[in-house]
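Heads up, one of the protein chains got dropped from this complex, but the rest are sitting where they should.
Take a look at subunit A:
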Amino acid sequence: MASLLQPNRVVYLVRGEKKIRAPLSQLYFCRYCSELRSLECVSHEVDSHYCPSCLENMPSAEAKLKKNRCANCFDCPCCMHTLSTRATNIPAPVPDDPTKTTMKKAYYLACGFCRWTSRDVGMADKSVASGGWQEPENPHAQRINKLIEYYQQLAHREKQERDRKKMARRRQCMPLAFSQHTIHVVEKYGLGTRLQRQRPGAPLSNLAGLSLKEGEDQKEISIEPAQALDEVEPLPEDFYTRPVSLPEVTTLRQRLLQPDFQPAGASQLHPRHKHLLMKRSLRCRKCEHNLSKPEFNPTSIKFKIQLVAVSYIPEVRIMSIPNLRYMKESQVLLTLTNPVENVAHVSLAICEDDDPDGINRTAQILVPNTELVLAGKDAAAEYDELAEPQDFQDDPDVVAFRKSNKIGFFIKVIPQKEEDTDVTVAFKMRHDFRNLAAPIRPSEEGGDAPAAEAIWLTHHVELRLGPLAP
């Protein structure tokens, strides 16, 4: 019954800008706002770029210059795997004596998955292991660069005019030079700050970040407009009659991975440098605290800050489901795990009939009335043989078993829909949360430092129990 442990069986509701239902393992918990956050209600910031095959770190400026591609690694144009460099020995004439031949090493690129080699497209073997491979030059590169320069200049000029108008409206007394400097300082720090982000109507702000510096001469760049041609190259005569040789034709995916050339024939597929991946950090949009900050080193998978929901919110999991029948009450066994070290108190409640969050429900549910108590997570408990037995008085109708920080409990499910392919139930889970991050204010009475205040959080949990028994 491993399918019961699938993560998307139990989803928690996140009340952000949109209501999102996601399993707890994919959610984050902002302990300053005391709310769940999903990937869509946090802001993503790029930390660093790295190549996935050679794990080389690259600062963002260099990455932008190299168009986010690695300098050493190549992708197979056929199957997008990483290419490896292989060596062969070829006899080559010694430069001094043309009659003798020595073995020289020649290198070529080969793919381990689809067996593509650089010799397939006619690239000659190189004599150096790395650095000898060149990407073919885009025939339209010059025109594109000229167009980019022209538009950069245009964007810069438009931005200046817009900001000048804004500054002039707000502060009539400020000299113009000072306001220019302020704009420039804000520009340098890019789109990370709140001020910049909350300006939604900035169409060319991406290009404006690359704009010319203040002191440079603004030479007028003019471009010739593109000319429309009346006549198009005619198709070759045998276009309709020539049989297509499928191994020779490139697939759409292979073609579009090289938008510069988009070759139609497999013999023109050249390898490209590998795309860089990035490490990102997540930030809560309301309180601007970091929720997830990975380490800078690409080889490390650890986090400096990791506020994931599974380490703060008790997790509900389905353990066993009996045969569900229409309008018949069945008992479903669920488990609840306590992730924190303090004792947790959890109480469950059913959703009201007019609850807007509960629209996915297809069954009625009866939850235990009593408050469930969960022991704290004790990392050393598994090694401690003389563990004291936990002293909780459990109602055997409610609690099935108890094991360190986990508890199994029953709920009663009455499916309401006939021919239901996926019985869905929902309930509210209320638990106490101690915010250990907030600074503890010294109490008036003095004495020991008081424990952090417990606040009660309520979450909406939905379970998918699968189809009715036939």
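Note that a residue touches a chain if its C-beta (ideal position, glycine included) is under 8 Å from a C-beta of that chain, and two chains touch if they have at least 3 such contacts; residues count from 1.
The rule is short, and it goes like this: contacts and distances are computed from a predicted model.
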Fill in: Record-based protein name (UniProt) of the chain missing from this complex, from "NADH-ubiquinone oxidoreductase chain 5", "Dynactin subunit 6", "Cytochrome c oxidase subunit 3" or "Auxin-responsive protein"
"Dynactin subunit 6"
Worksheet item: Pick from A:Pro247, A:Pro356, A:Pro396 or A:Pro470: which residue touches the chain that isn't shown?
Response: A:Pro247
Fill in: Of A:Val42, A:Cys73, A:Ala266 or A:Ile407, the residue in touch with the unshown chain
A:Ala266
Worksheet, complete the sentence: Out of A:Leu39, A:Cys79 or A:Met167, only one touches the absent chain, namely A:Cys79
Item to complete: Among A:Arg119, A:His140, A:Lys304 or A:Lys328, choose the residue that contacts the chain missing from this document, as touch is defined above.
Response: A:Arg119
Fill in: In subunit A, positions touching the absent partner
78-79, 113-117, 119-120, 246-248, 251, 266
